[in-house]
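Missing here is one protein chain; the remaining ones are kept as they sit in the complex.
Labels run A and B following the written order; every chain starts at residue 1.
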Amino acid sequence: MPLDDPMGPAITTANGKGSAAPNRLAVIDGDIHPAVRSMADFKPYLSKRWWDHYETYGMRRKHGSSNGEPYPKSAPLACRRDAWPEEGGRPGSSLRLMQEQHLDAYGVEHGILGPLGNTGQGEMNLELSAAMCSATNDWQRDTFTRPEKRLKGGLVVPYEDGVASAKEIERCGADTDFGQVFLLTRSSEPLGSRRYWPIYEAAERYNLPIGFHVFGTSGHPVSGAGWPSYYIEEGAGHSTSCQTVVTSLVIEGVFERFPKLKVVMIEGGFAWAPALAFRLDKVFERLRSEVPHLKRRPSEYIRDHVYFTTQPMEEPDDRRHVLDIMDWIGWDKLLFASDYPHWDFDDPFRAFPAGVTTEQHRRIVAENGKSVFRLN
Amino acid sequence: MSADWKGAIDCDVHPHVPNIDALKKHMNEYWRETVEVRGITAFESVAYPPNAPITLRPDWRADKAKGRARADTDAGRTAAALMDRHGFAHSILNCLYAVQLIRDEHMAAAFCSAVNDWMRAEWLDRDPRYRASIVLPLQNPELAVEEIERCAADKRFVQVLALAMGEQPLGKSHFWPVWKAAEKHGLAIGIHAGSSYHHATTGSGWPSYYLEDYAAQSLAFHTQLGSFIAEGVFVKFPKLKLVLIESGVTWIGPYLWRLSKFWRGVRLEVPWIDRSPIEFVRDHVRLTIQPFDAPASGETVGRLMDQLQSDEMLLFASDFPHWQFDNDDMMPVGIDATLRKKILIDNPLATYARLV
Partner (left out) sequence: MTRHVVARAADLPPGTRKKVSVENRDIVVLNIKGELFALSDKCPHKGASLCGGLLTGLVRSDGPGDYQYERKGEILRCPWHQWEFDVRTGRSYCDPRRMRLMQFPVAVEAGASVVEGPYKAETFNVSVEDDYIVLDVP
């Protein structure tokens, strides 16, 4: 039975007028992107030293672009055409529109933010990176999570500096306005490397999950095969970068060292996960003498520690294939995410294929996120 | 000999170059002297550490006590372990001597020629059932084309060989002269797991463990498949067959869903892709079945096979001498007799035009 028949609320999604239908699910959205109207929004949160530095030298990341994208997106700022605020500014910069068009319209009880853009993450000057990340967190709190209690922040950290990242988690981690520590998948070294462990130690201490969102500027092509030409390849490749993260966390022993750590893979889809787990188990069986620090099979660490947001929803021709995948991953490990206001947005009531039961749907859309994002 | 395997075509067998002297015999005087003068001892990569368990199955390892070299250095012993034992019709040789590591394109070409000629003399000439892939100096496409032209008259070469991790994705137009030559001669393109190590093995740099490097191979295949499709290689060269060798198989369905979904939204960027990427893959892309990344559950394997939505995509391979299976368990469980026959015989014959 298609979900949008019994579950679809009486809403008009495009122009934002939501109507509270009875028995609607209280949606937990694992991926909403807030944006600055312009970089000036960060100015109050930066010292004069760092604002002047930013104005003089700009940001430098490992892709060489100061303005523009090496892989231009399929829409301006990769956003829905209907998400540009009337009052100007970028999609995601207007709390009013985000409330009206998204939180109210879909009955979002909690939305987890993931700030992207010039947040300081991946910046090569590590001190600037730390200053910008702090500014992003403070701006996020003042602009979104304090005025709108349904929103929970993504605590951005200058992840290429593990110690500075841990400090930022110390600074903000006790504040329940934050629902996750936010990292990007394409880091300078594989994310299981020791240099990143202070982040995991601090996150575990505050019971914050680590959200690994696709993107980032590692300076490396998405795989050892080199740099592809097209955005379609870059976009499809995000699932590849997620696999690199999960492989590294598991094999380098992060979950053995931080047994309470939870991680969330964001915006890379999820259909890749079973095949990766099968592969890692198989290779592990043969090569376990190389990694004696691992006490269990890779799939067991994945099963216990890794959550997956569902967006962009997998859409095979035959829906049974994606139902198999969801079965293999576990219905308790999948978290709905919309990616609002980006173009490959998922609607919580239409994204899932027929065959997902009402109860399974409820868990993904309204239940599983509660314990992951510190919402209880 | 088991009737179960009779007539099968083994699409991935690795002959091992025992030492540089074996190749020197097939070099001209300049390169022979260069090898000596410059003290070149080998081009071997870290892809298969000789003592790592995956590199050689225990019974195919060297045995000093018995005075026996590793089985993959000898055409006769390899034939005994595979074609004689099981009644395979053919074994296709993919030599992984690491010519891809070489930065000097001329030296790379010299070593490729030596490897190809060594395979002819020491393997193809020793047993008529062997077939082989032409090892290519992809450091320079023109030199790679020359090597194809030099070898193609020998019909025992049925494929050209590249590694999953090179300088740039193999669908890019830089390589089209090579694929054009392959198409002209009816040679399939084989991409085998492995790296030139000219890039880090993951999108986030170099991992700590060999295990991660091996696991990362399948990710490079994602990139290569996306590249062949997006760049329009199959539009440009409609007769080409692309074989992904030792890629792991089960990653491909999910990746194609993602690629095809993306295509629906961004196809304006690549308008020559006028149908879903999945359709190109069904027409042009094949995968060898060892290793097969799935648990030993017939039910799970059955569901994974259904994701392919095709019974023509898989090719039998032993991946000899890599330790992918024990005894004779070369076929994943859960594959029925009809599909099994297609994987063993029909699909390889349909893929390798020069086999028939």
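In this section, a contact is a pair of C-beta atoms (placed from the backbone, for glycine too) under 8 Å apart; a residue touches a chain by one contact, two chains touch by 3 or more.
Since we're looking at a predicted model, the values are computed, not measured.
A.B. asks: Touch as defined at the start, partner being the missing chain; which of B:276, B:307 or B:324 qualifies?
C.D. replies: For the chain that is not drawn, the touching residue is B:276.
A.B. asks: Of the listed residues B:24, B:236 or B:341, which contacts the missing chain in the full complex?
C.D. replies: Considering the complete complex, B:236 is the one touching the chain left out.
A.B. asks: Out of B:268, B:337 or B:356, which residue would touch the omitted chain in the full complex?
C.D. replies: The one listed residue touching the chain not shown is B:268.
A.B. asks: List the residues of chain B that touch the chain left out of this view.
C.D. replies: 173, 231-232, 235-236, 263-268, 271-272, 274, 276
A.B. asks: Counting contacts across the full complex, list the positions on chain A that touch the omitted chain.
C.D. replies: So the residues of chain A touching the unseen chain are 4, 12-15, 74-75, 80-82, 343-347, 350-351.
Keep in mind that, in the parts below, only the chains that are shown with their structure count from here on.
A.B. asks: Just the number, please: Cα centre separation of chain A and chain B in whole Å.
C.D. replies: Between these chains, centre-to-centre, one finds 36 Å.
A.B. asks: Which residues of chain B touch chain A in the complex?
C.D. replies: Those in contact with chain A are residues 52-54, 164-170, 172, 195, 197, 199-212, 214-216, 218-224, 226-227, 230-231, 248, 250-251, 253-255, 257-259, 261-263, 265-270, 278, 291, 293-295, 303-304, 306-307, 309, 323.
A.B. asks: What residues of chain A sit close enough to touch chain B in their complex?
C.D. replies: Residue list for chain A touching chain B: 74, 185-193, 218, 220-233, 235-237, 239-241, 243-245, 247-248, 251-252, 269, 271-272, 274-276, 278-284, 286-287, 289-291, 312, 314-318, 320-322, 324-325, 343-344.
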